[in-house]
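Missing here: one protein chain of the complex. Every other protein chain is in place.
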Amino acid sequence: MSKKTPTTFWEKLGNIDYRWLYALSLVFTIIPILQPLGLPVQVSEPTIGYYNAIDKLKPGSVVAISFGSSLALLDEQEAQYLATWKILFQRHMKVIFYCTYADSALILQKHLGTMVKPSDYGYKYGEDYVWLGYAPLGEAGEASFAQNIRGVYPKDQFGTPLDQIPMMKDINDQSKIDLLIFCYTSCTDVEWPVRQWVVPYKKPTIVATLGCCGPMAAPYYPTQIQGFLSGSGMGTEIEVYSRNPGPGALMSDAKNLGILPFLLFFVLGNVSYLGKRFKWGQPKEVK
Amino acid sequence: MVLFIDLLGGLVGTFFIISVLSMLWKDNPIFRIGQQAIIGATMAHYILLNFKSALNNAVLPMLGGNLLLFVPLLLGVLMYTRLKDNVAWIARYPTGVLVGVGTGVMIAGTLRGQIIDQIKNTVLDLTKSVISSNSTGMINNLLIAIGVVTAISFFTFTHEHKGVLGASAKIGRIFLMISLGANWSGEIVWYLTQLIGRLSWIINTVIKVMLLGG
Amino acid sequence: MKDGIYLDLTLLITLIVAMWYYNKVALAGKLPPLRKIPAIDAITEGVGKSIEENKPVHYAMGASGGQLYTQLVSMTLVALAFLNYISKLCAKYGANLIVHMPYQAESIPLIEAMVRDGYKSEGKPEFFNPGCLRYYGYGALTWTQSVTASYDTEGVGLNLSIGIFYSDCPISLEMAKIKGGLNVGGTGRWIMCYAFAMMCDYVFLGQEIYVAGAMVSGNPQMLSGVFVEEIGKYFSYILLALGFVVAAMGVSAATAFFAL
Partner (left out) sequence: MILSYFTPYDVFAQFKGIATNWVVLISAVTVAMGFVYMTNAQIKIYQKNKTTLQLAYTVMTYVFFLAFLIAGLSFKGDVSSPEYQWWFQNVYGNVGATVYAVMFFTLASSAYRTFVVSSIEAVSLILGGMIYTLRQVPLFQVYTPWIVPLGEWFLLVPNVGGSRGAVIAAAFAALVVGIRTLWGKEVTLEVSS
């Protein structure tokens, strides 16, 4: 790197090799994994809105889940998903899962197959829930789904035509769907359900996304979306609020220490700047 | 009892996690092996998924009588003309279809979702807080409205940022900077979660359960 | 006509009329000058730096930057305009160009056409090297690693990153920075602009990529679009003001107004 070599103490403080920051962060993140701290969390308004949007539906209402989740990002969202599936099944909603991202089917298979089995809640496939498989919908595909489900998913995940699935007999567009839960990983995708479901059909919609996408979802809450979950933090909140414990707790704990080395370097960077700016420790210039 | 296949999966996964993390230290063969392996893996995954999608949604329905689906398949195949210089021009036709559809989707969605609704929300939120005499809400929504107006003015390119426009752009820049900071903060905590997820998987699943049988 | 689209239609027609008008002004050569964007000059500076250090120029339009049929198609087109520009600069000054292509294979024909045209328009079509077009398979994770590996092994003089970026840019930009590259770039996706603002030496924030794209094209019709965008902003100010005026009559009146 063609950088000027730091000479003064303050310059050195502002030019510490980044690898020290990396190493310290790694060590500090591991500590709470080995020894959890068990601190409580505060539940935020959008999480309560998210929960209430499901809670106020009558049992038997139809909930569509646009599942655009990525395996690589699952640590950030798994707590949200597991809690959501449990809430839906506990309240006996009829659920339509449709996967819009390549890895989503694998995640859903793992969730429904081993972690939150619908059969444990008395659910029967085809009558209480369906899984429409994967199609890379994009925004245009989401619009098509709202108009004609069979146009984008002629068969379910297992190759059965939708007409042969009892639950789907009368359902072919948004009109029979009571709530959309839009799960996504690309922040601006929040605009898709807003444009294709909320604006044209005024469909109640809640979204589940990554922590970084919270700021992009916030402007739509509560006028266009009734609630949102962003990141594992809100995943932990929904676990706590719905009393469905899950993987969110460990995540929240390890964040506590993992962030400290960064905070230390933030302080060092500013002390370095101020030291250079005000020439601390150097003899004052005589005018 | 841990199955061998699970243990192998755990070790393979751990190798790849270490491979990726090692790039932070410096370039090294473990990182490069992992990186090259993942190119091949994702390439195969991409091909499998899309060919399966084309087979189920076009080829099979076409064989079943929906002959119109031959058109998108043909357009897709025409894309490959790019590989041969003398016929590369043909690829512009399917490209044109893609861009045309994309542009249509974009225009229809942008008008209301990204412009009119954003302005509507700014107006309605402030109006509601004024009507309900919610002073905190009023101040907040007024600040949002000021943020919207001044941030838009920052993106003025036909006039220099001087005088009133300069002052407005300066205020807008402050709102924009806060927004950039807020976006950064949303991401850093998410990424920390990812780190925690992988480390806890290595410690709690691979080491404690698979290797130590705990 | 559907209900609830009159405002949309008014805006669309306003923009079309403005485009027609400014197009005429542009063709008559009467467009006023635009405010300068410093990051544009930094691109040429970066090409010079690359030649001086004997390192390549890297161009990235994002791991998912080849979207042609989605909402973000306009950003892909801007990224392609920049690709054409950087190809011309590299051809002109003899810099080595590496293009990190997005995973959307359907965008490859356009990408190759842009680079070839850049070399051709500088009269050096034989300098185009197909090996400079790098494809890394599906998704952001392989892309970010491969781009980092390329910085490591081939070095980085200038790293120009413009287009659709998701969570791929925080690694590619920071690694280019750590390896001593001059980072110039931006995205229209506001959510990711923070990474460019914090990691780039020169940044295009949000809309600036569109304006800069028009500027580097040097095409009067493209430049006239910047004036049309300004008309759009005036429209939004007017709509905001009208909204507040109508809102004085109550929330329902304002709601009805925006439902027009």
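Every chain is named by a letter (A, B and C) in the order it is written, and numbering of its residues begins at 1.
Heads up, the rule we're going with is that a residue touches a chain if its C-beta (ideal position, glycine included) is under 8 Å from a C-beta of that chain, and two chains touch if they have at least 3 such contacts.
Bear in mind that the values here come from a model prediction, so they are computed numbers and not experimental data.
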For the chain left off this view, which of B:L21, B:L60, B:L165 or B:L211 is in contact with it? B:L21
List the residues of chain A that touch the chain left out of this view. 14, 16, 18, 21-22, 25, 37, 39-42, 44-45, 70-76, 103, 105-106, 109, 135-138, 140-141, 143-144, 147-148, 151-152, 157, 211, 214-216, 218-219, 231, 233, 252-253, 255-256, 258-259, 261-262, 265-266, 268-270, 272-274, 277
Spell out, residue by residue, where the missing chain touches chain C. 1-2, 5, 8-9, 12, 15-16, 19, 23, 68-69, 73-75, 77-78, 80-81, 84, 101, 103-106, 108-110, 113-114, 117, 129-131, 133-142, 144-145, 153, 167, 170-171, 173-175, 177-178, 188, 190-191, 193, 195, 197-199, 205-207, 210-211, 217, 219, 221-222, 225, 228-229, 232-233, 236
Across the whole complex, the chain not displayed is touched by chain B residues 5, 9-10, 12-14, 16-17, 19-21, 23-24, 29, 32-34, 36-54, 57-58, 68-69, 71-73, 75-77, 79-80, 82-83, 89, 92, 94-108, 110-111, 114-115, 118-119, 121-122, 140, 143-152, 154-155, 172-192, 194-195, 197-198, 201
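Everything below uses one rule, namely that only the chains that are shown with their structure count from here on.
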Name the most central chain, where centre means the mean of Cα atoms. B
The distance between the C-alpha centres of chain A and chain B, rounded to whole Å, is 13
Counting in whole Å, what is the centre-to-centre distance of chain A and chain C, each centre being its mean C-alpha position? 28
Between chain B and chain C, the Cα-mean centres are separated in Å by 16
Using the touch rule from the top of the page, what residues of chain A touch 2 or more other chains? 102, 139-140, 191, 212-213, 215
Give me the residues of chain B that touch two or more other chains. 45-46, 101, 105, 109, 112, 117, 124, 179, 183, 187
Quick check on the complex: what are the chain A residues that touch chain C? 1-3, 18, 72, 102, 138-140, 186-188, 191-192, 212-213, 215-216
Given the complex with chain B, which residues does chain C contribute to the contact? 5, 7-8, 11-12, 32, 34-35, 37, 67-74, 77, 103, 105-106, 108-110, 112-113, 136-139, 141-142, 145-146, 148-149, 152-153, 167, 170, 175, 190-195, 197-198, 205-208, 211, 226-227, 229-230, 232-233, 236-237, 239-240, 243-244, 247, 250-251, 254-255, 258
Can you tell me which positions in chain B touch chain A when the two form their complex? 24-25, 45-46, 49-50, 53, 56-57, 61, 101, 105, 109, 112-114, 117-118, 121, 124-125, 179, 182-183, 186-190, 192-200, 203-204
